[in-house]
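In what follows, a structure is listed as structure tokens, so that the remarks can point back to it.
Shown here: the complex without one of its protein chains, the others still in place.
Chain lettering (A, B and C) follows the sequence in which the chains are written, and residue indices restart at 1 in each chain.
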Amino acid sequence: MTGATLYGLCAAVLVGLGLFGLIVHPQPLRKILAFNLIGSGVFVLFGAVALRGAAAGFGGDPVPQALVITGIVVAFAATALAVALLLRLFR
Amino acid sequence: MAFDTGLAVVVLGVAVWTIAARKTVAAVAGFVAFGLLLALVWVRLAAPDVALTEAAIGSGVTGGLLLGAATRLRRIEPSAAGETLGIGLKLAAAVLCILVATGIAAIVLLLPEPAPTLAPQVAKNLDRTGLGNPVTAVLMAYRAIDTLLEVVVLLLALVGIWSLAPDRAWGGFPGARHHADSDGLLAFVAQLLVPIGILVGIHIFWVGSTAPGGEFQGATILAAMWIFAVMAGLLDTPAVNRRWLRLLLVIGPAVFLAIGLAGFAVAGGFLAYPEAYAKVMILTIEVPVTLSIAATLALLVAGPPERPPNG
Amino acid sequence: MSLVLDGLSILAVCAGAFFFLAGTVGLLRFPDPLSRLHALAKADNLGLGLVVLGLLFQAAGLPAALKLIGVWLLTLLAGATVTQLIARTVRPTEPQA
Partner (left out) sequence: MADFMFAATGLVVAMVALGLVRLLRGPAAADRIMAAQLLGTGGTAALLLLADAMRAPGAVDVALILALLAAFVSVAFVNALDRSELDRK
């Protein structure tokens, strides 16, 4: 098994775990955490795909890597908005 | 390989904790640890740029945001705890999640050989951007429209947060005022670390054209240092109706858009750069964009205005 | 020459790893928060310091070496001051007997 496959499988488990937390947890903040876990799983999956695409002297395919950077920042913006909504809801 | 397996097991263990912990604060602490370990995973995946982003945003700033929220929500924790699912529903959810995970795992195992890749195209055109870091080249040249839209998304999220302000605090100061602590310890820590942090942020931004780094990572560090200074009581958050603040927030996207539109005239397409000036134009975009992203990220963490703008 | 340097690296990194081990054991086994803090400070300063020392023997050039030292100095500064902050949160709940 290669490193890419290993981390790809790890990503699959992360998505499953996050989804479980999202469904089962009653507290909204825990749902936000779980949702971030799903996001991380998807990003790692992208990372594994990028690693498989290593070529031309690069350690990995830079296009999916750049997409992940965009994704992390947008996920943060969504998290911040969700937290603000949550704090407003329970004030 | 043994190292990777061990790392993956630790990452999954911390992820399980984040879901299973009873206390929310403990779960958030677990999530911060998870982000840190993920940074190691990204280094192993030959993606140091992503590792920087994950360490700065995924672990650092998100951790700060969620820790603050968890402490503020502690009071309502018991009231929300009564609505747990029955055991049957939990089992059904577990089965569903195992199915999803298995599906993704199957896809991972069945990925096509040889792996499709865009790396050779990036390598072939890298010289034309004048940049040495392929990831920055993708973000600023080949997929610049994604980056432009991303900056706009950040701004929209901020508008969304500001719109949650109560009427009396409309346009006012975000968050509570932090005062310097009595013995000045926290203020001292901040005075020591914030200038170093600003230097590190500028360094990470600057090396981004040739080495891992770039405007998002640099901006995140700058934002974190600003939040640091606010927490220590060295600064107050600015009222959100200040004109200079609004200008700072939109200058990045505005310059980005202007240069993008200028691309029609000088290079025959939206966000196209004339070859000889590609690097200069990319830097012209990056500097204001970094400032705008830093301000936006910091205000996203600060939250909606809570104190009225005058007094 | 490089064999000597490698040997020195291995020695220093092993010593550093030992301090991380000691720090972790202390964090897990010591009875009260203040002594746990004491164990932590050892891992912070010596563990990382020795690892950095070991890596210095392998550094590619002066800038790389200076950067490594910079990381260590930053951790020292941050560790020393943040430790004070942590100790302050312990004090009110656990008066010194």
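Details
Keep in mind that, in the parts below, contacts are C-beta pairs under 8 Å (C-beta built on N, C-alpha and C of every residue); 3 or more make two chains touch, one makes a residue touch a chain.
Keep in mind that this is a model prediction, so the values were computed, not measured.
Displayed chains that the missing chain touches over the full complex: B, C (touch as defined at the top).
The chain that is not drawn here is touched, among residues B:F3, B:F264 or B:Y277, by B:F3. Touching the chain that is not shown, out of B:A15, B:A55, B:V122 or B:L300: B:A55 (per the contact rule at the top).
Contact residues of chain C toward the unshown chain are 6, 9-10, 13-14, 16-17, 20-21, 23-24, 27-28, 33, 36-37, 40, 43-44, 47-48, 51-52, 55, 58, 60, 64, 67-68, 70-71, 74-75, 78-79, 81-83, 85-90, 93.
Although one chain is not displayed, its contacts with chain B can still be listed: residues 2-3, 6-7, 10, 13-14, 17, 21, 25-26, 29-30, 32-33, 36-37, 39-40, 43-44, 46, 48-49, 51-52, 55-56, 59-61, 63-64, 67-68, 70-72, 74-75, 176, 178, 181, 186, 189-190, 193, 196-197, 200, 203-204, 207, 211-213, 217, 221, 224-225, 227-228, 231-232.
Following the convention adopted for this analysis, only the chains that are shown with their structure count from here on.
The highest number of C-beta contact pairs joins the chains A-B. Between chain A and chain C, the centres computed from C-alpha atoms are 31 Å apart. Computed centre separation for the pair chain A/chain B is 12 angstrom, with centres defined by C-alpha atoms.
In chain A, no residue reaches two or more other chains under the touch definition.
Counting partner chains per residue, chain C has no residue touching two or more of them. Here chain C touches chain B in the complex through residues 74, 77-78, 81-82, 84-85, 88, going by the rule given at the top. Across the complex, chain A is touched by residues 1, 4-5, 8, 11-12, 15-16, 18-19, 24, 27-28, 31, 34-35, 38, 41-42, 44-47, 49-50, 53-54, 57-58, 61-62, 65-66, 69-70, 72-73, 76-77, 80-85, 90, 93-94, 96-98, 100-105, 108-109, 111, 115-120, 122-124, 134-135, 137-139, 142-143, 146-147, 150, 153-154, 157, 160-161, 164, 214, 216, 293, 297, 300-301, 303-304 of chain B.
For chain B in complex with chain C, the residues that touch the partner chain are 185-186, 188-189, 192-193, 196.
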